[in-house]
Each structure stands twice: as structure tokens, then as C-alpha cells.
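The other protein chains are all here in position, but one chain of the complex has been omitted.
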């Protein structure tokens, strides 16, 4: 095929699409040649975290007590490098701070500090994720072993990405956390905002369609089924009729709550400790501790 | 490993599976050696469209006012070539027209015309997509910037694929549009049929589980949450008890409607301007403009 | 970038992460160097099955009556090799049987037998899948051709993976079946447990969010829409308060049932022959044959 | 890094390099979008020929009497496709024939005929190459087996490429043969012009630096060592002082000749049957059958 | 396979090989994490130069007067980026200058200046290389077209790499030029030191084994055949018995000289204008202009 015959027809479109002034906010101009957040690097970063946390299940399968030190050393080094690059990229992308844009040494210094803090947190992250694995193994009669949970359950991958992203967010890294949770969203259908707060022994079964909003607070030993939404109900508007950003607007789910499939919990309400929310219902008011709520009876 | 020992056991299965007469409609015979629709090429085609529409966010990150013309020129040329190949492939796959199958010059001529028409539409497609970006940024308190919407929000990718596929469909290209929207479906969980009609400032939040049927008509400034279905209720059957194809059977959603998560809207009904449909409900009758509909109260 | 400056800071984390005793069940030690289940190989295995079952649609597009024998022969051989490797990997991973771990000849013998049995079943699997294609083509007014169904419909890919995984499960292969259905889950949002029992002419429309639990039994000519759950309601607990594994706890769906989008059917109940379950409802009790059930009316 | 700061400096060079008129013969304009000869495709083409001729040594190692038919069938089909593409590319590149440039059906017809003729010759090519293998195995005390010769000896690869290229040249295919022998030249340091005529049982030892010119004629059972040149001495010049093309100007080497390392044989002379040429000498006159020629004695 | 059983045996070797003090000059410590010269990037850099100089022959084949500007713009930008990276890498690798090692802005500034100077020279480099193409086409009766020379002749690739490397060397870039000529050496068997000085209309036929030393000076319209050495005869030694570096020690070849295959020209001698040196001879003294020198007669 050849575009030769239509070169002149195409010329005009090329000109229109190249009109920089028409682009406004639809492009990103990288006039200093900074590295941008890279999907491929972030996927590798996630892979490295997973293989450091669950060695032998992710990353090289040939891990033993004889060589774990070597593998951990190499993977930590690679992770550090990727973190420094992507944290830098996120900082440059999301801020206009002239110091960061003009002084590469300061930018690198900042990114390296964040990277070290993140890596230092990995042993604790492993401990918390192990409670999630336990919760999902204990809570699912179909699970044959914890190995099956770690290897096959999409919720583990989604929660792992969330815990990584949440830590980066608390370290002040912009944009990157959101990309990381959206990767899990695409892979598993589970959409957890990195700003949400989630306790230990957290379980999601099946998971497709789960949405956990940015200001949600989830206690310990909570279990969600597929299609559950922890969302916002309405937003206070500013003078331009746009939602005001940064207001707590998602539910608080206390310890030991179970929410069945496709239930929708909306607004800054509290689902009390030990409550059980049945499937396919729409909840916009507080639910008392221990309460059990189910859908109105269907009709024939 | 080796199949040598079991060669004779396998032989019989090979023969059964190679029995061409048993295949009927389960294979595609390509007796002229035509190029087939290719998932890999279509993924590249989508990437090129995205980088032409949102330069710097997709494709090469090193885009500036100094070099945008070069990038646009090269990408337009590549896109033209891919379009010609895939449009040809779609035409050959889906039609029995002997002219297209036997006269490569006529086929190429037709495919090139469609490709040029598609490319000429890209500046307008950029304008419409920019309204979708604006709607999603304004409507989500969690969005930090339009850049975050373009880079991270799955709905942008799904709507972008839909707008590309819809244009190709209106140009008479078979099969390819459906493959393109199914790619977005797999990536985002959002399933928009390429034949649906969708206005400007269209927003989908989170998105997993959204289904928009082939004859749906959606106005301007409509917002859908995850799990919303715009589906068909029942199909008139033909004499063989199969659904009659081509009848309008999906809803009409007028301007400024909001539909919350997991709501199911079925049949050729109309949701009037400015109506609000609560989550988890099943709607099979018209809803008046401005009406607000929510689920029957749950019971304890 | 360089981790040099922070080498000592990182050293401590490396040591903590390399502490083998802290890993307990969070790692997999492969002290004999066995091959592990491999996502990449299983993806290739699925591709080979698809191209053997639907030649010309999957795999090489240049299939004709002249060369189908060659393609089938080569693909069967490759499939055999992959099956032997992955069945061996699954057996070693999931069992502690010392014979399999220490006698490579016995392990290979067992894996080869299973592989041959699986391959011998492929012609029958093709027949059953062709009924699924027919059901989806006949049941969807938007489908232009069976080719479109085979090429574009995610449900075909999910059901194909399920039927492969179910056969492997009945042959006693551990772990691998679950990985195979989770691949389809990630790709399509449809989560079918490999242990479920599903009849012929099975159709799923759109599909995202569908969950079919391990002990579900589905008859012939059943149709599910997106977001339908066939789940468990409650689990008998053992003395440690954990669910008892292996008890029938999912629904029985008899022949000719239709279940609309986002309906949740929970527990070992029976949905009788020809029943129609409306969308967004929560069903925990038997439904009589032919009954039609819809949601309680919404309120304004 | 970024080219932004120097954009204007680079602009001028871009303009100079884009001045089409300055390019004259230094570019290739492909105004019809024809496929060009492709190094990657030709490498694959050579691999396919090698695996058809020496199955099990090249290509899939899992070849047995049970599956050779399948492998041969598939590889022949792939080879046919590549040949048709590359023969077409060579014809378009090297000729100005308007029929070939404007009638794709005629071009394809011609290319397909040549491809079939080439493939039909492969069994005979296998027979001739087997004589070369035998000659190299018998003539080298260091060779442990014919398998070692086929797998390791660069001369086999160079002669194999030559025999493929020579056949294509005699079928009237332009350019492609030369690219094929230059691939072997780069890989082995052995430079055989595709137009040379070479008999059976041909052996080259080590091979680096061997040059065999276009009009050379080599008999049966000839053996060359590394660095041997069969070259031209002087060329009759035309009125512009350029060499006249197409004149026989390289040596005739009769049966059973041995030429030792770094000997240079120049001009249309004849080295008679059974002659032995010592290393490092310069031969520009006929050598009688059976004669032995060595360098003048060195001095201290 | 598994290294588990031999872990302790291997442990000792790992320790020996990791003993940093034993490494002395055999390793390169990159304590600042600088980018190193990269073979892969340099291969891409060469590809970009070739496609800028000979558009349509190298790089994208779809070059026409309609799109040459776009291709040139994009390739120039990519080349600039690669040059800046690799020039920086070469400077850091080869110098101990603390300014370059500690001030990334100064290093980048220097590398960018050199990159711009190099790119500005490309139009002149194209002109000179076109004289080499002409010389090789006119001088070889086997050449069918200049296109064949550009596409197939290894000498063009070797001379192109030399001219690129020589320019970088004169711009003060260390190490990189040598890597670039060694790439051509490996690909073509032609070893030209980047410091050599070579005039226009330079031709090498076949080329394998040609060696051109660092202080060689070659005039215009010189032609070399395969295996020709322009080498050094003896080196003045310093007090440690090592050769003194930097002394002119290779031949001067004046205009219009022809040197036949495998001739060895050693030392700082002069081969006068228009001289002809026969093959396989060893020349260590001046040769007068126009003289013709051939090997002593062989003996039987």
C-alpha cells in the first residue's frame, strides 16, 4: 500500500493535526526532554515488587534458601533504579516547581530518598499482604492452598498494586500511584483508588466490577464480593458548578463487614462493625453494627 | 518431552480434526491468500490514532511545537497504510462480492478512499474527544488534572476506541469496528457497540461492566457509572424462532441524564432530559425528563 | 541512576526480605529445579487449542483443505509437548507424592497419558463449542455472522477456556485448570470455575462480571447476561470457623433458563426449566420451571 | 535528553538532507508502495531452505519419521509465501517494466511460477549439498562426524546460500541472489558470487577471505582453503574508461584441484585437472593438469 | 536442572569471582551510575545515519518526495538523542575529568554541542559517500546498478561506519569511534581504524581481511582488494619495552593507487601516485609513482 497518491489529501489533515495552538490541554509538551511515566517500566516495577514479596511465585521460580540473598539483592537494585526514574517522571509531570525542572541533582536526590523509603517498607508490606492471603484462603471453600490464592486470585494482584500505590501516594509521589492501580483495574476489573485506606485481612472474591473510591476507609477483616461499589453520592459544587475536590465523600466500612455482590454503598456513611450487606442493593444511609440488609423481595 | 511414543494415538485425532467437511462454519478458508483482520495491526492502528489525537500523552513523549509536524506526518502515513490493509481485510472477510475478491486494484482503491475519509475526520474526532475529557475532569472530584484523565482513565480509552470504530462503521467497513470496540472491552470492561450513537461531553466513571447496545442513542452531557446496561428487552422472533436483526431495541438517553452504577435500562424506551437513575435498578419503561428514580427500600 | 549511595540503607532491607524463615507460605521453594506452571506456556497452550478447534480463525490464517493436515499435525505435536510440561508442573506443584518428585520417568509417563487423553477429546470439544457458537449467533440480533461470534465475542473465549480447563480437571490435573480460567477472567471479565458443570448451547452476552461458582450445574440452552452471579450463600464452618471445603453450595440452572444482567443467584437452589430471571435481583430460593421473576418496582 | 534547544540549528540540516533533488541515485523512491527486498524475510527464507534440506539440524529439532511430512508441508508453504514476496520485490526493484509495476496479477503470476520452480529443485539441491558435506567430512581429519560438518562448518552455510542464490539467478530473479550470498559473506567471510558455476563435492576449509568471482567455473571435487581468491585481473574498458560488464574474466578450475590458503588466481586462466596450488601465491597464467606450484623460497 | 545440590561447591567460586581486589583493571566500576557505551544504541545510531544518508535504501522503504521531510525530521531528532547519550557515555568512560563526572549540566552541554556539529556534517558526508559509491560501481563489472552497490556491498557499510567514526574522533569523542569501526569489522571483515585519513572515490572490493592502520593516509581514487594490510612495521619502544604511542607508523597511499588482494604494505612508506601493487606481496619500502610491483615468480 502507499499513501503516495493521496499525499495532498492527507497534507491538509496533517497540518490541522499539527496546529499546536489547537491542542491546548490535549497534549503534553516535554520541552526539557524529561523522561515520562512509562507503562512498560511501571509494569516491570510491579513485577519486581511482587517477586520480592512472594519470591518463587513471581519472578524467577528457582528460588531457594541458598540463593534468595542474590535474587533479593539484584531485584532490590533494579527496583531502586526503576523507582528513581518513575518517581522523577511523576514529579516532573505533575508539578511546575522550577527547582525540580532545572536542577537535575535536586530532583534525583528527592527521588532517591522516596525510593529508599519505599523499599524499606517492603518487609511490612509483605506482612500485611500475607494477612490478605490468609483471609482469602480461609474465606473461600474453593481455594485448595495458599499457593493457589497467590498464583491465581486476581484480588491478590489488585490489592498488591493498591498497597504499593498507596505507599507511594503517602510518600508524595504524584500520578504514578493512579497509573499503578489502573493497571490492576484493567487486569482484574477491580478499581481501588490509591488514596483509599484499607486494613488488614482484606478479602475480595472474584472481584470484577469492584470500585473503592478515594476517600473510603475500610477496617480489618472486611470482605467484598464482585461488583461492590463504595462510591460518592453527590458532590458539593463550586461557583463554576464543578465538584469541589478533596472532600470526604465515600463510605466508612468498619471491621468484619461483608458486602455481597453488586451492592452499591454511596456517600460518607458508615457501615457498622460486623454488618452484612446483601447483594444488588443501593445503600445511602448508615447501617448499624451487626445489621443485615437485603433487597426488597422480587415479584413474579 | 516427545510425542514420538504416542504418535499413533495422536494420528487418529489429527485425522479427525483435519476432516474439512466436519468444520462447516467453524473455520475460515482463505483460498486466495488474503490478508486477514489482525489483532496486532489493529492495536497498532489504535495506538497511532491515540498519538495523533493526544500527542505527547500517547506515542512518542518528545513532542514539541518544533517537531509536531514531523511526528504527525509520519504517524499519518503509517496510519494510512494500516487502515488500507485492515479495511481491505475486513471487506474481503465479510463480503462475497466477486469484484473485490478478484480485482486487487478495485479493492485497494476502495480501501484507500475509506482510509483518506477516516483520516480527514481525525481533527473533528479530537474536538469531540476533548469534550469527553472535559466532562470527566469536571465530573470527578478525584481527578487532579486533565492529564490524569487522558493518561489513566479507562473510559477515555473505551470512548476513543468507540469513536474510531463508529466512524469506520459509518464508512461501511465491516467487522473491524467490532474488533476495535471488543479490544477496549477486554482492556477496560466497557462494552460499547460501534453502531451506538453517542453525543458530546460523554462521561463514564470507573466503567467496568458498562454495556451500550447497538441501537442505543445517547445525547450530550450524559454520565454513566460502572455496571450500567443499556440493553434490549426482548426481540421479535422470525419464523425460525431467531431474533430479527436490525430493529431498534435499545434505549434513547436524552441530554444531561445521569445513570448510577449497575442500573439496567432495557428496551426502546426514552430516559428524558436531565433524569437521574439510581443504582441497581431495572428500568423497562420510559422515564420522564427530570425524574429521579431509585431502588425500592432494602429490608433488614 | 545508581543505588550506590544508598547501598548500606538498602542492605538492611535486602537482609530482611531474604530471611527465609519469615516467608512461611509466601514463597515457593523449588529445591529440585522443577519446571513451574508458566503463564506464557499456558497462553500458548490455549492458542494452540483454539487454532485446532477453529482453524483459520485462530492460529495461521492460511488454512485450506490442501494444508489443514499439516497445520493440524504440527499444532497437535506442539500442544502435546506443552501439555506434558504443564501437567508435570501442575502435578509437582500441587502434590507431595515422593514418587512423582523423585522418578522423572514416572512423572513423564503420567503426564503423557493425560496429554493424550486430553487431545483425544478435542474433536468432541469442537462439537460442543460449535453448539455454543450457534446459541450466541441465534440469540443476538447484533451478530452479523458466526465468524463475528468466533472472532469477536469474549464469551466464546471464556467458554473455550472453561471447557479446556474442565476437561483437564476431570483428568486429575491440579492448579493448571484454575490458571486457565483466570486467564479468561482477566481477558473477558467472565469468571467460570473449572469445576462447574455446563451443558451445550450455552450463551453469555457481553459477559463482564459473570461469576459461575465451582459447584454450579448448568443445563442446555441456558443464556446469561453480563454481571450474573451463580454464587454461594453461606458456608458451613468447621471447628476453626473456616468454611468446609467441597460441599455443593452453588445453584442448579435447568435447561432453557435466561438470567438477565446483574442478577445474583445464591446457594444450592434450583432455577427450574425455562424460568426467566430479571436483572439486578437477588435470588436465594428455588424458582419454579417457567416462572418469570423481576425486581420490585423502583420508586421516584 | 532533548533536541529542543538546538531545534533551529538542526532545522537547516534537516532541510538539506530532505532536498530530494540532491539525492539523485542515493535514494530509492518507492512511489507505488511496493514491498522491498527485506533482509529479515530473506534470512527467514534461508532458514526455511536449510530446515527443508537438513531437517533436524536446522529448524525444529523434533523431527522424526512420524512428523516429517507435517513439518515439510508447513515449511514448504511458508517458503512459497516468502519466495513470492521477495521475488516480486526483486523484480520491482530492479526492472522498469511497466507491466510488472502496474498489473499486480501479472507480477504475482510470474513470482509464483518462479517460486514453484525453485521449490521443485530443492530435492536435487539436497542431493548436491550432501556431496559437499561428504567432501568436507572426508577431507578434514578434525571432523568427528557429518553432523559436526552440517552444524558447525561455516563453509556449508556459505555454499548452501550460494546454491540457493545461484538457482534463483538462473530463474531470472534479480538482486535477491546477491543479497543472499552477501549474507553468507558477512556470516562466514566467504564471498561467492551467485553467478559462479560450481560442481559437486565442493569443499572449503575454514573459509574466511575466500572470494569466488562472478564468471568463475569450478569443476567437481575441488577444495579451497581460507583466503583463496578466484578474481579478475584487468577489465577491458569502454569509451568512458569504465570496465565493460559481462565479460568472462575469472578462472576456470578443473576437477580435483586443491588451492591452499591465501593463493590468488586472477584472470580467465585455467587451472588444470588435479593441479595443486600452494599458499600465498599469485597466479595469472594457466596451470597444467597435475602441476604443483609453490611460492618462491623465503629469505632470512 | 537445579544448582541446589552443588550450592556449596559453587559458593567458593562465587566468592573468588566476587573478590573486588583481584579484579584490578578487568572490570569497570560505575559508581555514579553513568550510562555506558551501548552496543545496541550504537547499532541504532549507525542505522539512523545510514537512513539519513541513503533514504529508501536503509530505514523505512516508503520514502518519497512527499514525506522525506517528515522522515528526515524524525530521524534527525532520534539521532540527536542517541548521539547525546553515547557521546556522554564515551566521555565519562574515557576521562577522569571531575567536572564532567560531577556536573551533569556541563556534560550534557558538551555532548549536545558535539551532536549538533556531527549532524551538521551529514550533508557533506553524503556527498563524499556518493563518490565512494560511484567508484565502486564504475570499478566493478559485476555491479548491475548503484542500488546494488548501496544495498549489497559490504565495503559501503564499512566505509560509512569509518566516515561516521572519523568525524566523531575529530570532534574529540573517545572510545565510541573505535566501537563503531569494530562493528563494521565484525560485519564485513574490513578493519579501518577511525583515525586513518581517507580521500574521496575510495573503493574496496570484497573486502574481507582488509586492515587500515590508525596513522594511514589515503588519497583520492584509491582501490584496495580483499586482504590488503596497511600496517606498522616496527614500533620504537619506550624504557619499559612497550611501543611508544602516537607515532606515524602506517603507509601513505597517494591518489589513484590500486593494491591487489592480500598485499601487505608496512611502515611509514609512500606508495606513489598511480602505482599498482600486485597481490600477496610484502612491501616495506617506498614505491615510486606509476610503478607496478608483483610477486616473485612461483616455482613448480
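Each chain gets a letter, A, B, C, D and E, in the order it is written, and its residues are counted from 1.
The working rule: a residue touches a chain if its C-beta (ideal position, glycine included) is under 8 Å from a C-beta of that chain, and two chains touch if they have at least 3 such contacts.
Remember, predicted model here, so these are calculated numbers, not experimental data.
When the missing chain is restored to the complex, the residue among E:122, E:135 or E:175 that touches it is E:175. Of the listed positions D:96, D:120 or D:241, the one in contact with the omitted chain in the full complex is D:120.
Across D:90, D:177, D:209 or D:231, the residue that sits in touch with the chain not pictured is D:209. In the full complex, chain E touches the omitted chain through residues 1-3, 5-6, 9-10, 12-18, 20, 22-31, 33, 36-37, 93-94, 174-175, 178-179, 182, 185-186, 189, 191, 193, 195, 208-209, 211, 213-214, 227, 229, 231-232, 235, 242-247, 249, 262-264, 266, 278, 280-283, 291-297. Across the interface with the omitted chain, chain A contributes residues 62, 67, 69-71, 73-74, 77, 81.
Counting the whole complex, the residues of chain C in touch with the unshown chain are 2-4, 7, 33, 62, 64, 66-67, 81, 104-105.
The definition used in the following text is that only the chains that are shown with their structure count from here on.
One simple way to say how far apart two chains are is to compare their mean CA positions; for chain C and chain E this gives 57 Å. Shared interface positions of chain E, i.e. residues touching 2 or more other chains, are given as 2-4, 33, 62, 64, 67, 69, 73, 77, 81.
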